[in-house]
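Complex shown without one protein chain; remaining protein chains in place.
The first chain written gets the first letter, and so on, giving A, B and C; residue counts start at 1 in each chain.
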Amino acid sequence: MSRLLMEHGVRVGRMAPGATNSLTDVDGVMVGHTTLIDGSDVRTGVTTIIPHPGNVFYEKVKAAAVTINGFGKTVGLPQINELGTIETPILLTNTLSVGKVSDALVSWALEHYQLPECPITSLNPVIAECNDSYLNDIQGRHVEKEHVFHALDSVSEKPVEEGVVGAGVGVSAFEFKSGIGSASRIVRLGREDYTLGVLSLPNFGRREELVIKGVPIGLVLRDCERGTGEHEQGSIVIVIATDIPLSHRQLIRIAKRASFGIARTGGICHNTSGEFVISFTTANKVSHDPKRIFLEERRLNDAHSVIDAVFQATIEAVEESILSALFSAETMEGIDGHRRGALPIPEVLSLLKASRHSYS
Amino acid sequence: MSRLLMEHGVRVGRMAPGATNSLTDVDGVMVGHTTLIDGSDVRTGVTTIIPHPGNVFYEKVKAAAVTINGFGKTVGLPQINELGTIETPILLTNTLSVGKVSDALVSWALEHYQLPECPITSLNPVIAECNDSYLNDIQGRHVEKEHVFHALDSVSEKPVEEGVVGAGVGVSAFEFKSGIGSASRIVRLGREDYTLGVLSLPNFGRREELVIKGVPIGLVLRDCERGTGEHEQGSIVIVIATDIPLSHRQLIRIAKRASFGIARTGGICHNTSGEFVISFTTANKVSHDPKRIFLEERRLNDAHSVIDAVFQATIEAVEESILSALFSAETMEGIDGHRRGALPIPEVLSLLKASRHSYS
Amino acid sequence: MSRLLMEHGVRVGRMAPGATNSLTDVDGVMVGHTTLIDGSDVRTGVTTIIPHPGNVFYEKVKAAAVTINGFGKTVGLPQINELGTIETPILLTNTLSVGKVSDALVSWALEHYQLPECPITSLNPVIAECNDSYLNDIQGRHVEKEHVFHALDSVSEKPVEEGVVGAGVGVSAFEFKSGIGSASRIVRLGREDYTLGVLSLPNFGRREELVIKGVPIGLVLRDCERGTGEHEQGSIVIVIATDIPLSHRQLIRIAKRASFGIARTGGICHNTSGEFVISFTTANKVSHDPKRIFLEERRLNDAHSVIDAVFQATIEAVEESILSALFSAETMEGIDGHRRGALPIPEVLSLLKASRHSYS
Partner (left out) sequence: MSRLLMEHGVRVGRMAPGATNSLTDVDGVMVGHTTLIDGSDVRTGVTTIIPHPGNVFYEKVKAAAVTINGFGKTVGLPQINELGTIETPILLTNTLSVGKVSDALVSWALEHYQLPECPITSLNPVIAECNDSYLNDIQGRHVEKEHVFHALDSVSEKPVEEGVVGAGVGVSAFEFKSGIGSASRIVRLGREDYTLGVLSLPNFGRREELVIKGVPIGLVLRDCERGTGEHEQGSIVIVIATDIPLSHRQLIRIAKRASFGIARTGGICHNTSGEFVISFTTANKVSHDPKRIFLEERRLNDAHSVIDAVFQATIEAVEESILSALFSAETMEGIDGHRRGALPIPEVLSLLKASRHSYS
């Protein structure tokens, strides 16, 4: 959860967060990590998101995927958008480990989701990645099958662990140490409260671009804790989960708003920054069962602009999840003596305070 | 209806047609035409499809649009795919009359759909077009507001009038005279029969490409009734209506299969052939009413491959509608002395018969 | 040009603007307006952008279109993306006048671009729109052919006139009076300076969302000059022109960055806010001439991340053009006694000053 932001009194946006301000506030959604830190150069990991505790292959979740900038190596997107569903956990890892992680996910899914009477011969693993080569020996491809299994087997509905964990171990954003970030928002629709959560893996941005709550923090801190530095490959992966009943088309609309959240942190979607968004809802699960010819579904009426609240929630949670990744990550050294400094929180807080507008 | 094909014993595909083998077999769907033939060079018109007899703006139909080849001047597609609905009649006309027809449709919709308490300030007219300049004085833009109103006011649920009517007056396909064509198929899903209908406006293809039921008719008749001829701008507009409960995503999937129906007639989607498909379902109408926050909808389960029957129906009905346009159209002379000969039906039938395979 | 912003010392972004900080800094690009203000309720107009002074139909410009939110009534987008070109001026007007304006553009293009030996029978007019019904009698559809012609005939390469002119007459943004806005940036590529310009028509956003240079101006001024107000239909149209040699694919990439510029002003892309981006380059014009089988083109190497500078320029110019529309527009009264107050510039400047960070 965006604990640190909240503890420091940094409130992002205007909507109320969920109970723990993290992805797992969406009922049933579970997150796990395998963190690989070894010697001077292994700085990587795997993060897994399991959409619900049941058999995801047999009870698929409605889902959509949006590519903001396709310079990235995600796996599984075409089928998500053709069928409007996700049928496996969603895994995040480093760029060059996608193949191995994908293969391990297939193994795990066959073990866990296959029913004796119905062999699975087709399965759409969903993987996204960031390039952590600034700190990690990415060519070593240190993520093995057992790491993937561990990340899958250790998931929990507890508040998302943030910062330098899982796929977030080796990443940087705005040339500060980054990691896993998460946030959530409560969306009131009619008389009911729903939850929308975001988990992000921000690995993008140049220092001088960073903006926090409108304050050009990156410009001010342009020389602070600067890594030794060649320009690196970026990327951000954003996973949005909700329990609001939405159609595939609406899940696409939601996912398209993620750009606006990234932009609020100063991101400009660089050429090499692969930016992908995956959204799903735990409402209206789609049974694999071939016996039902029709499905009955409930969905938000978007002729009604009440969907604006869902857009707002998405943008705020995306923005906060990115900042939360920065606030939660500690300084790290890695391959080739590279060092990535953490966001200097006291300075940031004092800059935020200094810029607090006379009217507030 | 594909009367002539059926009368001549030419059966297309393997599924059963609806009662009149035309678009209006889908309950509530209505079609109207204004046919403009005047002097030696006015050869154009308007065709209107009204998705249901009620207030379409207040009870929108779920819809999708697919662009096979975007060399064309359709109006309204982006909103169809964003909101997944159509809120006006669908109009077909000639390329250079799109603006005027669009304006007239706005007038008509304001007159017919506006409720006193709720002024309409935003409305998404849907127009598609073909280039009929081979026979028509297209620059004269002879379609006026009253022609549009007439086409809208004269709609009926009767079998679609085919051939040289409405927007079909000036079009050609495979260098034969073409026009409006239509066909339908019955799709059994579970214990119920549903209907899928197609209306098409084929204006594409070179002579030697025409294939009927697998027989290369165009090649054989390559010198028959050849127009005086420069190569012309093509296009085909395809409108698919059904009463099967489908989601927006599924309506896109259906519409994408139209290519396969075009290909069966020998079409190759030429560079200048704008090919657009609009699909809608009369099931699950979407109320404009902003008071309901959630909608309850029923939709086909496409995890279940029963949707294959809907794909098959689409392909067959698209193929037959194109052939039906050719069978229904009579020879016409137009601007600059251009003449477009009708398909020589007796020769075609005898070729079909001659090629009847020994096994059949 | 963003005169007022600059005069007031409000600098947006970090890159240098072009000579007049407006779209017409791109050599050859011309802009014209017809402003319709009449009685108490005619508050609308037309804005035209002519990509170059030659025959645009015969020397098309390479172009792309991106739909951020497709709740809007643009005309011409499918063909732009199929052929990668624009062959007419680009026109902006109100939602319900699109048909009439489209028809008028066809008339004008036939008059101006048709060569005697080569009649034009197919033409792809490009129109975008905003809903100005809060101030304008939109159902009156007051834009007539002569207004369109005037806007086309009065174009010039002079700095873009901003604020309450042309299609900007009746629009609002963040519940302040808005209008036409423009800005430009110089992009140094290798040893040469190129220009990228933006013209926007911002008609979106709730008051409390407005952010200027990171300062939540809208929240502070939430009760200032509030219109009498039902929630209105939004939209923003963004036209990006440049002389950088870019391919169609790259023009799409550029256009996709516009979201990031909108987000910097606080926009969240509401449900009813149709958001469309059209981008074109005056480099590598595409001849209509059918005699040349191959074209030789020069394009930016985007394997090289130098394209990041173009992304940055786009985002800054989009952001500034929106703010410039707000700074340039004066308070207006319109239909039904509606009144839309201008941005209170002195208050805004003093808020910006107050929030100037200690470090700057």
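The rule is simple: contacts are C-beta pairs under 8 Å (C-beta built on N, C-alpha and C of every residue); 3 or more make two chains touch, one makes a residue touch a chain.
What you are looking at is a predicted structure, and each value in this text was computed from that prediction instead of being measured.
Checked against the full complex, the one of B:37, B:186 or B:220 touching the unshown chain is B:220.
Across B:257, B:288 or B:340, the single residue that touches the chain missing here is B:257. Screening A:176, A:276 or A:311 for touch with the missing chain picks out A:276. Mapped onto chain A, the footprint of the missing chain covers residues 67, 69-79, 81-83, 95-96, 98-106, 110, 119-125, 131, 133, 138-139, 141, 233, 272, 274, 276. Across the interface with the omitted chain, chain C contributes residues 60, 82-85, 189-190, 245, 247-249, 253, 286-306. Residues 14, 68-69, 208, 211, 213-216, 220, 231, 253, 256-257, 259-264, 267-272, 302, 305, 307-308, 311-312, 315, 351, 354-355, 357-359 of chain B touch the missing chain (whole complex, contact as defined above).
One rule holds for everything that comes next: only the chains that are shown with their structure count from here on.
With centres taken as mean C-alpha coordinates, the chain found closest to the middle of all protein C-alpha atoms is C.
Inter-chain spacing, taken between the CA centroids of chain A and chain C, is 33 Å. Averaging Cα coordinates per chain places chain A and chain B 44 Å apart.
Chain geometry summary: the mean Cα position of chain B and that of chain C are 35 Å apart. Shown for chain C are the residues that touch two or more other chains, namely 69, 272.
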